[in-house]
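The complex appears here minus one protein chain, its other protein chains still in place.
Naming follows writing order (A, B and C), and every chain is counted from residue 1.
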Amino acid sequence: MQNTYQQPSQRPEKQNRARMLISCPDRPGIVAAVSEFLYQHGANIVQSDQYSMDPGGGMFFIRFEFDLKDLEKELPILQEDFARVADRFDMKWNIFRAARRKRLAIFVSKEDHCLLELLWQWQAGDLDAEIAMVISNHPDMRELVESFGIPYIHIPVTADTKAEAERKQLEAVSGKADLIVLARYMQIITPKFIEQFPNRIINIHHSFLPAFVGGKPYAQAYQRGVKIIGATAHYVTEELDGGPIIEQDVQRVSHRDNVDDLKRIGRTIERVVLARGVKWHIEDRILVHQNKTVVFN
Amino acid sequence: MQNTYQQPSQRPEKQNRARMLISCPDRPGIVAAVSEFLYQHGANIVQSDQYSMDPGGGMFFIRFEFDLKDLEKELPILQEDFARVADRFDMKWNIFRAARRKRLAIFVSKEDHCLLELLWQWQAGDLDAEIAMVISNHPDMRELVESFGIPYIHIPVTADTKAEAERKQLEAVSGKADLIVLARYMQIITPKFIEQFPNRIINIHHSFLPAFVGGKPYAQAYQRGVKIIGATAHYVTEELDGGPIIEQDVQRVSHRDNVDDLKRIGRTIERVVLARGVKWHIEDRILVHQNKTVVFN
Amino acid sequence: MQNTYQQPSQRPEKQNRARMLISCPDRPGIVAAVSEFLYQHGANIVQSDQYSMDPGGGMFFIRFEFDLKDLEKELPILQEDFARVADRFDMKWNIFRAARRKRLAIFVSKEDHCLLELLWQWQAGDLDAEIAMVISNHPDMRELVESFGIPYIHIPVTADTKAEAERKQLEAVSGKADLIVLARYMQIITPKFIEQFPNRIINIHHSFLPAFVGGKPYAQAYQRGVKIIGATAHYVTEELDGGPIIEQDVQRVSHRDNVDDLKRIGRTIERVVLARGVKWHIEDRILVHQNKTVVFN
Partner (left out) sequence: MQNTYQQPSQRPEKQNRARMLISCPDRPGIVAAVSEFLYQHGANIVQSDQYSMDPGGGMFFIRFEFDLKDLEKELPILQEDFARVADRFDMKWNIFRAARRKRLAIFVSKEDHCLLELLWQWQAGDLDAEIAMVISNHPDMRELVESFGIPYIHIPVTADTKAEAERKQLEAVSGKADLIVLARYMQIITPKFIEQFPNRIINIHHSFLPAFVGGKPYAQAYQRGVKIIGATAHYVTEELDGGPIIEQDVQRVSHRDNVDDLKRIGRTIERVVLARGVKWHIEDRILVHQNKTVVFN
């Protein structure tokens, strides 16, 4: 089982770097088998991270980062050969070339702070991806987005045109995006859309989940009188705000902060948390098991 | 409306220090009226904190800390005189003498870490209260508690003896405790008990409320895969884990932390959060309005 | 003693809001005198914060936020009258009109992240100031800055032209800026410049001061193997990185983070810390005493 979608643009300096993600039932010999395999194929492991749910019979997760001479040419051979190892251990696995930047489609509504953070980190070279397009149900941010040289696609969504809008969205991203980022996109994503991008849609929810699921979380937080607010980046599943959590962060607030203050303070948390989640995804640091993430960061 | 319960032990160095807590509908002239009143009565304000929910017609909260010569003798006069100011502004108010330590009754079950933290801070002089007694539904901590010179009252609670146990608890604390601290006390407190100590029962809940209300919050947190866990100190009301939040704190966790790790990490958070909440209460820094706290710390 | 520089632009919604900052030797009656004075002049105190260094004879600091009808017309009268109160208590004091936005001159070199954060928060309405100009020793950010409608002044600085460059800088800001913000400006500010803007130049230093004073703090931090890095916003004084600290924040790092990682992580801390420092200054929340700040936030 292996990810096959194409990633276009190249980073010469990481030309021979690859990342391997494996999850499988735990049993003796996995690390030895994989590292021996890589060594035999001339790959030099530059980083490894491993997590075993339970030594006595749970799941095993491992991430290797390795360098291999002539990676572009050698990788297909290595992948073909690896199938035997993978079969032996009943592995789910992927190998990603670091030089192939992932392509992002960013969805946005009217709040621009999360989009701006991504654009900005991207421009600063901190977000090693290609931003293929920005899709919005509003026309407002066209000028901003196009000033970065990024295509802006305005797809209005109304109660009547939901199905048609989604069809257009899917057409826009199909074959052109490896990851969908909901950067404060305020429309519901349907199961039909989600199944096209399993664990490849990241949403930022403006609360410390599972507190304050659903709408107006800052108003809910103010009402409850919490002393700390937060934000959560998670993969989107059919359950609203219920998908695997990738990252969370928080900040202290006080009785002095009204709902607008919470929104203002929260904007900074949201920006940072979403950017971290996206960064870890595009660096192939996240494995999903059941409804939880293993993040090797 | 004024708090009249008695506080016994004396701290000579704060002999003339008092703390005044006021909440009232907001309108012009409150600060002027109170500070002028205090000045006229010879009191020197050493700290003031103020919070106005909404300048255009909400609630107003203020805390004064002041020194007054011969406080013990002068306070009754000052209080009597203040009634006129209070009436004019429709104030709820209290004046507490700093030299009179509040008397705590600490309730505990089998987990000792929150109790130990309180005993320890108390012994180090960081918790300026009198620990009047420790009440437990288990006999386990008698030796520990008595080694601090504190009475230990073992009141077993079973399904059959609940009502009787509560009667004994109320008898034990009645007139002898100003604040009830539930330091991981695992029994439900009934409305009958709560109404004897309105906003004077502090509980530590081992989650970042309102996430994971109820039992086994660490197991719930593990299940949901959160990346940060927390603890919450709150006043106890009839709604389970729903009372006014006093303080919260959190710590980062990862996929590597299993339920036992969460419990271990959480113990440190719980200790710190409960101790802070108790400290603020006994320093008369907390005002409750509706279901929220104003904490002047 | 009173601040007299002019602030131009107006915010109608805060037309009648003023902020008063006072520091003076501590003695009885200060709060009463000021609040009574304000009440007599028809001002409604909407927020007050007070800090007393030492009840037995230190300094006293207070901040009032109040509303006064026809503030523009009434303020000169109130200020004139207040001189008597101020004299009695030997006060240093200022009253600022909330409706008069402070004018910022932002100095920047080649790193754009701090500038961008300020521009962005300003555009989002979170930074209630006027950005009068951006001054840089490099031409690089002209297009960016001018796209926000803000004048960009390029004043090159070389070893030979330092004095001349400073003369041009002073000419540019003189009478046109209330606050100088050094948003990663990499040139030394001379005492001559500093004395024109006492406690009105905010610098962001990219370390957790007083650790790693001077150049290349992230390289120093990496070398020392610290587990947490930080940033510090401070007022500029003649002592390099030695002025009053306004705000600091930190983030956890690990052995895995090399110098470039520290810089990247640090950029987010720097942005947030500088923006907070500037926000508190322009909201008149900071008092400086000796080499320390009192921040009423």
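Criterion: contacts are C-beta pairs under 8 Å (C-beta built on N, C-alpha and C of every residue); 3 or more make two chains touch, one makes a residue touch a chain.
What you are looking at is a predicted structure, and each value in this text was computed from that prediction instead of being measured.
Among the chains on display, the ones the left-out chain touches in the entire complex are A, B, C.
Between the chain not shown and the residues A:Q47, A:S147 or A:N297, the one that touches is A:Q47.
Within the set B:T161, B:Q223 or B:T268, the residue that contacts the chain not displayed is B:T268. Listed residues C:L78, C:V134 or C:I245: the one in touch with the omitted chain is C:I245. Within subunit A, the residues in touch with the undisplayed chain are 28-33, 35-36, 38-40, 42-52, 55, 67, 252.
Touching residues on subunit C toward the chain that is not drawn are 51, 208-212, 224-228, 230, 244-250, 254-256, 291-295.
Along subunit B, the points of touch with the absent chain fall at residues 113, 116, 120, 124, 126, 147, 264, 267-268, 272.
Keep in mind that, in the parts below, only the chains that are shown with their structure count from here on.
Using the mean of the Cα atoms as each chain's centre, the chain most removed from subunit A is B. Note: centroid distance subunit A to subunit B, computed from Cα atoms, is 43 Å. Subunit A and subunit C have Cα centroids separated by 38 Å.
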